[in-house]
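Have a look at the structure below, then the notes.
All protein chains of the complex are present and in place, except for one that has been dropped.
So that you can tell them apart, the chains are marked A and B in the order they are listed, and the count of residues begins at 1 in each.
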Amino acid sequence: MRVVEKRQLLSAEEIGRTLQRLAHEIVEKSGGTANLALIGVRRRGVPLAERLATTIGGFTHSQIPVGTLDITLYRDDLSTIGPHPVVQSTEIDFPVDDRDLVIVDDVLYTGRTIRAAINGLFDLGRPRRVRLCVLVDRGHRELPIEASFVGRTVQTTDNELVEVRLKETDGEDRVVLVERAL
Amino acid sequence: MLLIKNGRVLDPASKTDATLDVLVEGERIAQVGANLSAKDAEVFDAKGLIVAPGFIDLHCHLREPGQELSETIESGTRAAARGGFTAVCCMPNTQPVNDNASVTRGIVERAAAAGSVRVWPIGAASAGSKGEALAEIAAMKAAGIVAVSDDGKPVATARLMRQVMEYCQALGLPVVDHCEDASLAAGGTMREGPQSIRLGLPGIPAQSESICAGRDVEISGLTGGRLHIAHLSTRGALEHVRAAKKQGWRVTCEVTPHHFTLTDEDVRYDTNYKMNPPLASREDRDALLEGLADGTVDAIATDHAPHHPASKDVEFDRAPFGITGFETAVALGLNELVHPGKISLMRLVELFTTGPARVLGMERKISPGQPADLTVFSDSYSWTFYATQSASKSRNTPFDGRAFHGAPMATVVAGRIIFHR
Partner (left out) sequence: MVQRLTHLLGIETLTREQITFFLDQAKPFQEFQRYPLKKLATLRGKTVALAFFEPSTRTRISFGTAAARLGADTMALQAEASSLKKGESLMDTVRTLEAMRPDSIVMRHSSSGAPAFVAERLGVPVLNAGDGMHEHPTQALLDALTIRDRKETLEGWNVTILGDILHSRVARSNIYLLSKFGARITLCGPAPWLPRDVESLAPGLRRSYCTEEALEGADVVMVLRVQTERLHEPALPAEEYILEYQLTPKRLQIARPDALVLHPGPMIRGLEIDPAVADGPQSCVLEQVTNGLAVRMALLYHLVGGAAPEVPQTTKE
């Protein structure tokens, strides 16, 4: 699929500042860090969750546990897409029961990924509360899913894609809006 | 009257290899010479073709009486004619077994009615081929058998083989044995070897054949009787035949086209590669090629063993043994033996004519007064064999879709052209 870059949404500096702000929001709206844990959705939700946990750790001096979640087995489109995608592992080495969880992902779009993530979490136990933190909300929800913590809201068309690039996965920090080339 | 002109006549009995015409009158050959002419004769132009004495297949299964789903005498003989054969010897393992004169006569009559190739039945050696008592061999001889065999199985014991061989010697009949040691072969579905290990299939060691062949050859020596080893497939058995011939014992043998063409390495989970004796190792196959060239092997025989498609379309170890063979025999002989220079064309003709005839105690030659049985073939005609186009009722062959250079082009039996490509 060929894409054409339309404009930059977030620079490296802006990403950094946004994550700072989100980290503070999370702690504030959670009434502290007790019971709090972050779950990064593979792939790019994982480095985002780790960065948030480090930041939170920096100003609260508490270690927030971070788990990684692979949603492949919970996707709702497996019967239609042909060969099944490779499964990655889910690594959540703390108990999920009674926890105050924040799912972290890079882009919120239709909501189907988050629906799958919630299913995955509930297979592991019964969290007390689950909220969502995303770097970019691009609209076009197909399910009743909302993020409690949003970095940036962007209006997009169906033809456009929000590409989040992170140092850990892509070698640079940048969020761009791209369009499918015809 | 039939005049076959311009063909290359190959007659092993007289060592003739020349362009000659053959004139047939009624059921006999009238004249052989250059530039013959005859008024009112049907002329067949055999230019570019080879004219040989009528081919004989010493070993086939026509499945009638009792197994007509797989083949009938009518369909089988039509397939044999397409294969260039003028006479076939059908084995007695029908239902009921051909162990008495009435069944023999039935077969002979059905063959006459079919009006195609000659059918010379082989009668059972033991009653019901059960390996206990002798069958009614003299009665069957009067009804038309040319040999005895318990084919499908070996003659059960050395003692019985001795009795059969002595009895048949007095009657002037050869004993044809399917050489197999039942205890070694039990449960086996292919040749024991690296391929059987790889495929996870129970194997039959080569020694199953050679041990039984050794037994039979010694009994031939003991009794002076005529032994013919059916579908020989191993070096071990061939060595027994060689040694016996050296001693002057009356031992002959035949090899099938699939045994000189394929090996156990060709076997896969495809029941078209399952037959008994199974496809042999490369070393054994190469020994057969030597035997075909040096005269130790007397004849090529097809062991045409039709099985209707439903019976073969099962798991490998449940499938019956056997493949068809009439329509590919000559082509395989040309492509696998003559074209690569392993034997001469004349030798190939021997293996289909004088060789089998000698086993049966007959003559086969193109000479005035002889029966007008002739096989006309091309050693270059390009064609592809398709099982669905075969005249046989069955399709069990590993050669479906194989391309050949050389084929039977016309078959003449008793002066009539019964097949013309």
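Rule of thumb we're sticking to: a residue touches a chain if its C-beta (ideal position, glycine included) is under 8 Å from a C-beta of that chain, and two chains touch if they have at least 3 such contacts.
On a predicted model such as this, the values are computed, not experimentally measured, just so you know.
A.B. asks: From the list B:R198, B:R282 or B:H420, pick the residue that touches the absent chain.
C.D. replies: Missing-chain contact among the listed residues: B:R198.
A.B. asks: Looking at the whole complex, which of A:I71, A:V102 or A:V130 touches the chain that is not displayed?
C.D. replies: A:I71
A.B. asks: What is the set of chain B residues that contact the non-displayed chain in the whole complex?
C.D. replies: Residues touching the hidden chain, for chain B, are 187, 192-194, 196-202, 269, 313-318.
A.B. asks: Could you list which residues of chain A touch the chain missing from the display?
C.D. replies: These residues touch the chain not displayed: 43, 70-75, 77-79, 81-91, 105-107, 109, 113, 119, 122-125.
Everything that follows uses one rule, which is that only the chains that are shown with their structure count from here on.
A.B. asks: Rounded to the nearest whole Å, what is the centre-to-centre distance of chain A and chain B, using the mean of the C-alpha atoms as each centre?
C.D. replies: Here chain A and chain B have centroids separated by 78 Å.
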